[in-house]
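Here it is: the structure, laid out below.
The other protein chains are all here in position, but one chain of the complex has been omitted.
Letters A and B name the chains as they come in the text, with residue numbers starting at 1 for each one.
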Amino acid sequence: MTRYILRRLLQFIPVILIATFIIYAMVFAIPGDPIRALGGDRPMSEAVQQTLRDQYNLDDPLLIQYFKYMAGVAVGDFGTTFQGRPVTDIIVQRLPVTLYLAFVAVIIQIIIGVIAGTLAAIFRDRFIDRLVQVSSVLVVAVPILAIAFGLQFVFGLQLGWFPIAGIGSGFYSYILPGFVLASVSTALVARLLRNSLVETLQSDYVRTATAKGLKRSRVVGRHAMRNAMIPVVTFIGADLATMLGGAILTEAIFNLPGIGQEVFRAIQAQEGTVVVGIVTLLVLFFVVVNLIVDIAYAFLDPRIRYE
Amino acid sequence: MTETTDAAEQARTAPDSTSAPLLEVRDLQVEFHTKAGVAQAINGLNFTVHPGETLAILGESGSGKSVTAQTIMGILDMPPGKIAGGEIRYRGEDLLTMPEEKRRKLRGVSISMIFQDALSSLNPVFPVGWQIAEMFRIHRKMKKKEAKQEAVELMRRVGIPAAEKRVWDFPHEFSGGMRQRIMIAMAIALDPDLLIADEPTTALDVTVQAQVMDLLLDLQKEYNMGLILITHDLGVVADVADKIAVMYAGRVMESADVYEIYASPSHPYTRGLLDSIPRIDGGEERLKAIEGLPPMLTNLPAGCPFSPRCPMATDLCRTERPELERVVDGHYSACHYSAQIYDDLRGGAA
Partner (left out) sequence: MSEISRAQTEQSEGSTTGRTTKEAEASLWADAWRSLRSNPWFIVSGAILVVMIVMALFPQLFTNTSPGECLLGRSRQEPSAEHWFGTDVQGCDYYTRVIYGARTSIAVGLLVALGTVVISIVLGTLAGFYGKVVDAVISRIGDMIFAVPYVLGAIVFLNVIDDRGILEVSFILTIFMWPMTMRLMRGAVMSVVNNEYVMAARALGAGNLTIMRRHILPNSLAPILGYSAILVGIIISAEAALTYLGVGLQLPSISWGLQLSNAQNYIQTYPHLMVFPLIFVALTVFAFTIMGDAIRDAIDPKAKK
């Protein structure tokens, strides 16, 4: 197992390096001189410009710049903005908002998705199954923008239950964006669990569990569910990484000061260090989460063995 | 002591005369409602099992053997399955009208079952020891540690080497024979009165088959269980069964004790089956297979279900279904001509 983890990590190193390099190159290849742009109307002295250039290694070839930057990242230094603010500071300040949002979304996804999927499977082909199936199709088919504005309009403006922007109301501020971010995943979890549980309920070992004289609740809740959850847990894990991408849009619509909004702002302001810092963090997160999912898979399903 | 164990205990200490049957199946009818129509999986099934007795139910695939087992256990998938009539009496009480909770407490405790494919019938994500111990934890309310100890004991009893070490291994880490032994351990864990074994050795290698069957019979004697052995293998039956019921298209065609069946099969179907087994003294003679295929259960013939394949069928057979009737004491057959066949055989032998 240890060897497997090591090998996976090694395999991922080139993926991380090249992915971040491409982002780095794109951000710093933006036409125009970011240093001059920084000065705005007031032209900076040549000396100040040169200091900044040296600080960001802007006169080095791109590849060298990149490796100097990554060497910093390796020891936890994500560089500084042109205004001299450490990127790590920005991340520390913004990340909690995004993590909170993702946390609310995952909780919604697990609670609603699992309950809906389980009910649909138990009452297979009955009304509740149809309801779950149709609504999951609808949620997946409607674009996220429409869901977001729809919820804002109805629950924010018309009913006034939840705020539609900012994080001023604490937990309440996260409910609508949480639902938006979780919507598609919740529908997919419900559908996945429903199908997986339906299949499991027909399996021989569930029949054995009934023949052992176990209560129906134990047969379904323990013997069937433990098997049916395997693909669902894998999906939720892998989806967590996708969710951080979705956070950019959600944070923009609901004006949440999270890492997604920050990266978007930084891209438009051409603040390369911030963009690359955050993207590197996200890619690392993606890689680690995927690895954890694979390892969790081996624990959930004893038949899987990694060498 | 808990309620469950009391009930089981009471059942066990009840007067155990050989005349009181353990299980009586009367006129059982099971249907499957499918898109293709209603399939008559079991129509009018009758048999009896006494304590300590082995009844072999013999039949081709699709004859309703497994459906019978599942209906007795109460694990038939409904829908599509539906019990259309009849009764299944366990120690005189009808299982089909019993409240589900009461029936559940009999499952695994008084009546238990061994399935054909142990690999798919054991839960892949739980250790085998856990699965055996669950019987003690749920029905006997034992603590985890105690239950595990019992599981190790049972694994040792069914012949699993290094049971102590393997108790937390998963089903896929065992060989086929060992897995079936684990299924057996789980089934006999609570000392049931009746054990249903649905093709217990079919999925195993021939050499392992004999070992597992021996174990099963040892345990049956030791625990004095009634055993319903469901099989399509005539070779297995001859050695182990007390009584045989031959099933075809959801009905018993012939039933009698094992010597009687082999000595004087009085139903053309049974004769066909016996003719199709290879014999060591068979000489040059070619094996005879029964011509044709079993009938579609959605579209059974009007008369005797075997009539389309029967070499002796007459117009009577095609129009009127023969009921299971006494040939001699303890020997029943569902054929209009069974008395005649029986007499011919006896006459020929005399």
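In this section, a contact is a pair of C-beta atoms (placed from the backbone, for glycine too) under 8 Å apart; a residue touches a chain by one contact, two chains touch by 3 or more.
Treat the numbers as computed from the prediction; the structure is a model and nothing was measured.
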{"item": "Among the chains presented, those that the missing one touches", "value": "A"}
{"item": "Chain not shown: contacting residue from A:1, A:18, A:48 or A:115", "value": "A:18"}
{"item": "Touch with the omitted chain, as defined above, among A:97, A:121, A:167 or A:287", "value": "A:287"}
{"item": "Sole residue of A:5, A:70, A:95 or A:144 that reaches the chain not shown, by the stated touch rule", "value": "A:144"}
{"item": "Absent chain, residues of chain A that touch it", "value": "14-16, 18-19, 22-23, 26-27, 29-31, 137-138, 140-146, 149-150, 152-153, 157, 195, 199, 241-242, 244-246, 248-249, 252, 263-264, 267-268, 275, 279, 282-283, 286-287"}
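One rule holds in what follows: only the chains that are shown with their structure count from here on.
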{"item": "Computed distance of Cα centres, chain B from chain A, in Å", "value": "54"}
{"item": "Complex contacts: residues of chain A adjacent to chain B", "value": "202-205, 207-215, 218, 223, 226-227, 230, 300-303"}
{"item": "Residue ranges of chain B in contact with chain A within the complex", "value": "70, 73-75, 77, 104-109, 112-113, 115, 117, 120-126, 134-135, 138-139, 170, 172, 183, 186"}
